[in-house]
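The complex is shown incomplete by one protein chain, all other protein chains being positioned as in the whole.
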Amino acid sequence: MKYESQSVAKLYFIAAIGLFVGQIVFGLVMGLQYVMGDFMFPEIPFNVARMVHTNLLIVWLLFGFMGAAYYLIPEEAETELHSPMLAKLMFWVFLVAGALTILGYLLVPYSTLAEMTGNSLLPTMGREFLEQPTITKIGIVIVALSFLYNVGFTVLKGRKTVITLVLLIGLAGLAIFFLFSFYNPDNLVKDKYYWWFVVHLWVEGVWELIMASILAFVLIKTTGVDREIIEKWLYIIIAMALITGLIGTGHHFFWIGAPEYWLWWGSIFSALEPIPFFMMTVFAFNMVNKRRINHPNQPAVLWALGTAVMAFLGAGVWGFMHTLAPVNYYTHGTQITAAHGHMAFYGAYVMIVLAIISYAMPLLRGRKACNSAASQVAEMWSFWLMTISMVFITLFLTGAGILQVYLQRFSDEPMSFMVVQDKIELFYWMREGAGVVFLIGLLLYVYSFFIGGEERTVEEKV
Amino acid sequence: MSEVFTKSMARNIFYGGSVFFFLLLLALTFQTHEAWPERDNHENLTDTVRHGKELWEVNNCVGCHSLLGEGAYFAPELGNVYQRYGNSTDAIKAFIMSRPKEGIPGRRSMPQFNFDDEELEAIAQFLKYASGINTNDWPPNIQG
Partner (left out) sequence: MYIQETIKTKYPPGDLALWIFICAELLVFGVFFAAYAFARANNIELFNQYQATLNTDLALINTIALLTSSYFVVSAIIAIKENQQQKSSRFLLLAILGGITFLIFKMTEYSHHMSEGINLTTNLFYMFYLSLTFFHFMHVILGIMILLVLWINTRKGTYTTEEHNGLVSGGAYWHMVDMVWLILFPLIYIMR
């Protein structure tokens, strides 16, 4: 750690990991509800568990992104953070607001929560992933603006690098596109259309900028490759991400009442969306092969390579699989979408946050470069446990999805939804099993932070 | 040897490409707005339907169901439930009313929301309105 104020990142990272555990626990609850329909009913119905699962994911990733920014921006800008106090204050604001929202989901019926928070004044609740009460949404905007102000001024007074610039553009885009969550027209078609301006332009747009810049930072630090080369790659990757991703939004407009030409525009551009992810994989492996140093923090390098590969598989390959309109006509809104969503989020965003945590946390805890060998071994085990179980979750959901598509939509005598769900129960059981392994991997990950011992020596030249 | 692969060129591609395609997205969005009146069933967007949409939202129906394929995949698609229930809003209302309070042992069950008549009508009308949107022939069949 080169600058005192970087230490605020530690708070954010700890919160992120804590919420991650919560997310997975509720994921397992949902997984069980898929096969034991009355599990926890009516105390925690499926929709509540799902809200907690997805909202916790979004919140902890945001914590991760903010922590990453607070860590790497002072180091890149070569100056102390503009206001560490504000960063700490906003951390608690965000954490308390998040916790209250989750408690609200769990303790009172959703409609009561809507009433308590005055949703009728500015109705924004009840839409997928944007279930937060309006007041929480306003809180998120305030936190995001203070955060942008804080890191923005840090960059302004210090060195401006491509990494900080790209990260800032990504984070600013995140805040700007979130504003669409306040637009909830009565017209269902418009509601759905602009809903994607938050969801798609986040995860297939500006978040990719955030991911690529964090990846570039970790690679510079762990491979010692010349900054010029890495920055050039960074620009090309994010250029491709936005060039394909912006019009690629159209693959969500096929069946929601938007005009027919989106079938073509959306198919064509989203078919190209794997390109930036493929380039990211080539980039990561290329840089590690060209490394000038052998960094002693092996898990950080592993996470960095892992995120590049898994993002390509999850977002690129699994996305491409059902993005063309004639295919999507049958797969839209089935377990295929769920399969893609799980691996894409894990590969692209969970793993990049874990990569920066893995790199930064030892330094934040006052170590020279990395954790002890024993801790690193445990962390790498957790990497493989989580990653492989996620691969299996994806495969099982894909299997369930293919069967669902066939039985419910493609065969000569289509069956009803619930009948089909019963028939594919086995896949849901196997998914739940893989989910348990994932939780074990995650607990091992958490445990690895508490393994002490002699830390490894500092980096050596290749 | 002069550098062939310059960083400034990569940067220009990023800025130029992003602005270009963002403008293209806006242009297509504008065109989409022009096309909507013929497709979005807005003529049936009554106050009852508006109320139905609000109820749909504040009860988080999308947390289990999908609507036009978007939402959760835990419970049936509702974009065409009006047709599936024989073009009958009464059948939709009867189903919602009939849900047991304590669920069904071992199985998935929709909660009992205790809606009054007016609310039931609003939700049913909202689903009827949604079923009238031109979705390019999606879903493939009545099962959703």
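Order as written gives the chain letters A and B; numbering starts at 1 within each chain.
Everything that follows uses one rule, which is that a residue touches a chain if its C-beta (ideal position, glycine included) is under 8 Å from a C-beta of that chain, and two chains touch if they have at least 3 such contacts.
It should be emphasised that the depicted structure is a prediction, and the values quoted were computed from it without experimental measurement.
Interface note: of A:P74, A:G224 or A:P259, the residue touching the hidden chain in the full complex is A:P259. Within the whole complex, the absent chain has one touching residue among A:L188, A:A216, A:I236 or A:M310, and that is A:I236.
Checked against the hidden chain, the listed residues A:I268, A:A373, A:M430 or A:L443 yield one contact partner: A:I268. Remark: the residues of chain A touching the chain excluded from display are 232, 236, 240, 243, 259-261, 264-265, 267-269, 271-272, 275. Across the interface with the omitted chain, chain B contributes residues 1-2, 4-6, 9-10, 13, 16, 20, 24, 31, 34-35, 38.
Following the convention adopted for this analysis, only the chains that are shown with their structure count from here on.
Listed in rising order, the residues of chain B touching chain A in the complex are 5-7, 10-11, 13-14, 17-18, 20-22, 24-25, 28-29, 31-32, 35-36, 39-42, 45, 49-50, 53-54, 56-64, 66-77, 101-109, 111, 113, 129-130, 133-136, 138-144. Residue ranges of chain A in contact with chain B, taken from their complex: 33-34, 36-38, 41-42, 45-48, 50-51, 110-111, 114-115, 119-120, 123, 125-128, 131, 162, 184, 186-190, 192-193, 228, 231-232, 235-236, 238-239, 242-243, 246-247, 249-250, 253-263, 265, 329-330, 332-335, 337-338, 408-410, 414-418, 421.
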